[in-house]
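All remarks here apply to the structure that follows.
Here the complex is missing a single protein chain, while all its other protein chains stay put.
Now for subunit A:
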Amino acid sequence: MEKMSRVTTALGGSVLTGRTMHCHLDAPANAISVCRDAAQVVVAGRSIFKIYAIEEEQFVEKLNLRVGRKPSLNLSCADVVWHQMDENLLATAATNGVVVTWNLGRPSRNKQDQLFTEHKRTVNKVCFHPTEAHVLLSGSQDGFMKCFDLRRKDSVSTFSGEAIEAGPWEWVMVRWVPAHPVPSCILRIHHSFAHGLTRDAESRANEAQESWGCPVYPLGLCSGPQAGQSESVRDVQFSIRDYFTFASTFENGNVQLWDIRRPDRCERMFTAHNGPVFCCDWHPEDRGWLATGGRDKMVKVWDMTTHRAKEMHCVQTIASVARVKWRPECRHHLATCSMMVDHNIYVWDVRRPFVPAAMFEEHRDVTTGIAWRHPHDPSFLLSGSKDSSLCQHLFRDASQPVERANPEGLCYGLFGDLAFAAKESLVAAESGRKPYTGDRRHPIFFKRKLDPAEPFAGLASSALSVFETEPGGGGMRWFVDTAERYALAGRPLAELCDHNAKVARELGRNQVAQTWTMLRIIYCSPGLVPTANLNHSVGKGGSCGLPLMNSFNLKDMAPGLGSETRLDRSKGDARSDTVLLDSSATLITNEDNEETEGSDVPADYLLGDVEGEEDELYLLDPEHAHPEEPECVLPQEAFPLRHEIVDTPPGPEHLQDKADSPHVSGSEADVASLAPVDSSFSLLSVSHALYDSRLPPDFFSALVRDMLHFYAEQGDVQMAVSVLIILGERVRKDIDEQTQEHWYTSYIDLLQRFRLWNVSNEVVKLSTSRAVSCLNQASTTLHVNCSHCKRPMSSRGWVCDRCHRCASMCAVCHHVVKGLFVWCQGCSHGGHLQHIMKWLEGSSHCPAGCGHLCEYS
């Protein structure tokens, strides 16, 4: 607290001044309340009950109300309230169930005025009527609320939190004159009559009214010997605007609205929270706005003026909400404090429920009571705490979490779009600058959202920009098609490879197609496959029908040829290489390629295996390379590939680096495919005959591994996973578990985002990684309702326990469905997938005739 500011506010004559300050109390406080004049505060707790004067610099103890030699439980206060009309009047709620009133005007030292011992359990809350001088309301753990008239010795009416049950109740009928809330006559009614009354209190009251000729309201359920099991009352608050209305909150999550004249039943009841509702507060100005706070860590604002209580705002806090108080003069602000764990006081703008507008961090233990010092001054907040201190907080000194929050957000879309939201000021500054060099992307729309929270207008307004991939990029169609058409299992390896190669080729992805073909050559014994067949498949892909057995597509290699040349020359014995390389070197210069960084990688691919064997193994065909034709396809990588990929097996640090790449792969792969791929071009070919001469498939595993890494890195995690699945044991051992798992999860994630559920499930099923294959073991429970009685079927899925009927009947053909069963989640009717599809094409109503408008998507 460096800047302890001093605030002076003029409020209609009276002037409030002060600073942030605190004073030590002798004992933990349970509640505080402020006097009408905003100059005094009362603090109450188990062993403290004092009045402090709020002076400019400090709190000054003015009066100790805890007098008497023996500490009495009547003085152990759970709550305290100061009358807002009468400066001399206070009321406390004791933990033993006693309600005490105090009159400061009494001349003696003991200011205790009246004692009401009607509650059987702890009283949680007391509340004075905002305008009526003598009316006090209390809410207790025993489930009753009692209305006291301070001029009388006992309560005038009792409100029960629970629905009235028939029982030996005794009724007190009272004539009520609204202006003077003193009963003018009290009538005891006999049991027999009362019994009927409990069932239909209203009509009976009307009867009585007619017979007595005066307005009669049933008042006061005097508990008979059978106390009902009612829920504990946690808070009661008189409405500030409506004279007769008060709200009460309960331990079971309910909130009730009562008319003070009608104790027989509440006007309205609704469930506001999950678990106890600890507090509520009426808005000082907006009629019918009620804020409630509960153990479920929520603050909710309700509009009670409508027919049904409507939740208008909801603020999620980090701990259970013990108190809530609207901030004066700020329509949307309220202060909260917590009962456990969290010691701070927050002021929220209810329209901005995620970040508190202000935060007071002075207390070292939970805050138990908060009060705004003056009903028309928004800058002074008083609080009492379990840490035995009383604080005055100045709004100006509060810390504002908003200032520390990160105001930017970034998200990738499925099709490579990028959304970016930031504080408007930031974006404005940025837009002045030149766009990023070389970025072909541009924001497609730009949106400015104005936050209605005026005090934070500067902070809260943000700009959202969405960047789209270049139009005409072709989208992710290829991904979806490939995913759907690839065959991953169920056939011999050779067939799978061929099939997938065909699919890739048809989609214009020749590089991938060639990879499949190569895989097939590597892993399938060549003798099994007729040569002609191979030729055929290659001939289709390559534009030149040369008598090659197979061909590698070396488009990845092309950029690396320069370096390769160097290396190979140093070796000095690759005759044919030289020819080839010379020719393609020109090709590179022709192509005007800028991406030199990536060039080493594919070269290493080649070198990695060339070095390991006899050069003669590869018959490089120089005639094959026609420099004039633009056969060489360069992947347009969005970011440069790293050198390490090939030479060193990927260590964990690479994994870290790669962690994001498959996720953003959607867009990256997309870019890669933008370039037109007309024909594949074989630079290098493996002679069938030579291959035949004892090269174990294991020999290639390093190459294949690198290939998989390359694809994954490039963004095509689909290829990596598909190959991994198809090759199975053959390569799995070469790639570490974590990487595999990472690929799988990335691919599954992508598939699911494209809603390719079947494919994704197949991938999950075929995966060998434990962490992945358990994905479809989780949450496999389907909850179904019986189509007859509409109730959930608990024990068995297909026969209802209640109506003992088979629930899986087709609503169209009335036969039992075996196999695919589709049903409406709204009306529980359904049947054969085909039947229902057909039916809903023609009609939008449920085929069972229940009248429900079923939706099929």
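Basically, contacts are C-beta pairs under 8 Å (C-beta built on N, C-alpha and C of every residue); 3 or more make two chains touch, one makes a residue touch a chain; residues count from 1.
FYI, contacts and distances are computed from a predicted model.
Not shown: a single chain whose UniProt protein name, out of "Sister chromatid cohesion protein DCC1", "Sestrin 1", "AP-3 complex subunit beta" or "GPI-anchor transamidase", is "Sestrin 1". Among A:Q141, A:T292 or A:Q740, the one in contact with the hidden chain is A:Q141.
In the complete complex, the residue from A:R19, A:K62, A:K120 or A:H845 that touches the missing chain is A:K120. When the whole complex is considered, the residue among A:D149, A:E251 or A:D264 that touches the unshown chain is A:E251. The chain that is not drawn here is touched, among residues A:S320, A:S379, A:S465 or A:T482, by A:S320. Panel shows subunit A; residues 28, 46, 70, 72-74, 76, 78, 94-97, 117, 119-122, 141, 225-227, 229, 251, 275-276, 278, 295, 319-320, 322, 339-341, 343, 364-366, 387, 794-796, 801 of it touch the chain omitted from the view.
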